[in-house]
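What follows is one structure encoded as structure tokens, with my remarks underneath.
One protein chain omitted, others in place.
All chains are identified by letter, namely A and B, in their written order; residue positions are counted from 1 within each chain.
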Amino acid sequence: MLQYLLDMIIFALGIYCLIAKRHIIKKIIGMCIIEYSINLFLILLGYRMHGIAPIILPEMNNSYFAQYSVDPLPQALVLTSIVIGLGTLALMAAFAIKLYEKYRTFDMSEIHRLRG
Amino acid sequence: MKQDIIEEITHDRSTGMTLIVKTVAKIMIAMMLLFGFYIIIYGHLTPGGGFAGGVIIAIAYVLMMLAFSRKVALKKLSNFWASIFDNLGMLAFIVIAYIGLGFGYFMYNFIWHGNPFHLISAGIIPLCNIAIGIKVGAALYAIFIGLSIYGRITTKEEE
Partner (left out) sequence: MLLFDIILIFMIIGTIIAVETKNMLSAVVAVGAVGFGVSLLFLYLRAPDIAITQVIVEVLSLIILIRVATHVDNVAIERRIDNFANMTGLIFIGLFIAFCIWAFTDVIPFANPLMRVSQHYLDAGLRETGAANIVAAVILDYRAYDTLGEAVVIFTSILGAFVILRSKGKKKLSEEDDITVGILEDA
């Protein structure tokens, strides 16, 4: 419960960064922070008290493993999500570079001549 | 012959970073490539897999591009071959998936599973790991080439 709340505070700070800041790099940073928070929340949902990692060792009994291992499904989903985050970060960086080349500023409130 | 070229690049002060960075990077790049391939190949037995190993391989080439110059890195693996490897990895993954269609359903694990806890086991999973690793590594290296070549912001003083 306390862990969930602390994680959601990080999410709210990321949303605040997206709303209130006008620098484009700050907005990209806000997206990164939201992504960390969501990944961490999904992994938190799958943790089991005194659990072991979902990797079977040769000397391990299968029923013991199935009783004590943590949830492998959120880990598999988050693993793809992290690499997708890197791809979208590169795409956002490309957008920021092009906007700077056209308008000579990173300030969002001055980029209002958006047409064409 | 090849050693002479490497020594010449290392002691060339006009390109890249300083001598200390170049000497350390020369040793580290080989180790990083080896570690990346180890992570990919043993992905079904130990932590890791295609995604992590692919990003390690991409970072080894990015380190080469940062420590030496862009020209040296592009001579090792050009942007043409990076895009070719990207497409080949994607194509290999889809072809493995379609072969499974002939045995039952899409992505069917059709190879004999073998003894567990050995390197050759788990059917198509190591093959898919290799395909994904090549794909992710080449793609991230290509995106860094793109940011490096085209993403140059010209300031007002240069114009």
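Some observations on this one:
The rule is short, and it goes like this: a contact is a pair of C-beta atoms (placed from the backbone, for glycine too) under 8 Å apart; a residue touches a chain by one contact, two chains touch by 3 or more.
Just so it is clear, the model here is predicted, and its values are computed rather than measured.
Considering the complete complex, the chain that is not shown touches A, B. Chain A residues in contact with the hidden partner, per the touch definition given at the top, are 1-17, 19-23, 25-26, 28-30, 32-33, 36, 39-40, 43-49, 51-57, 62, 65-66, 69-73, 75-80, 82-91, 93-98, 100-101, 105-107, 109. Seen across the whole complex, the unshown chain contacts chain B at 39, 43-49, 51-52, 55-56, 58-59, 62, 66, 86, 90, 93-94, 97, 107, 109, 113-114, 116-117, 121-125, 128-129, 132, 135-136, 139-140, 142-144, 146-147, 150-151, 153, 155.
Just so we're on the same page, only the chains that are shown with their structure count from here on.
Put simply, the C-alpha centre of chain A and that of chain B have 23 angstrom between them. Remark: chain A residues 53, 55-56, 58, 79-80, 82-83, 86-87, 90, 93-94, 97, 100-101, 104 touch chain B in the complex.
Within the complex formed with chain A, the residues of chain B that make contact are 46-47, 49, 51, 55, 116-117, 136, 139-140, 143, 146-147, 151, 153-154, 156.
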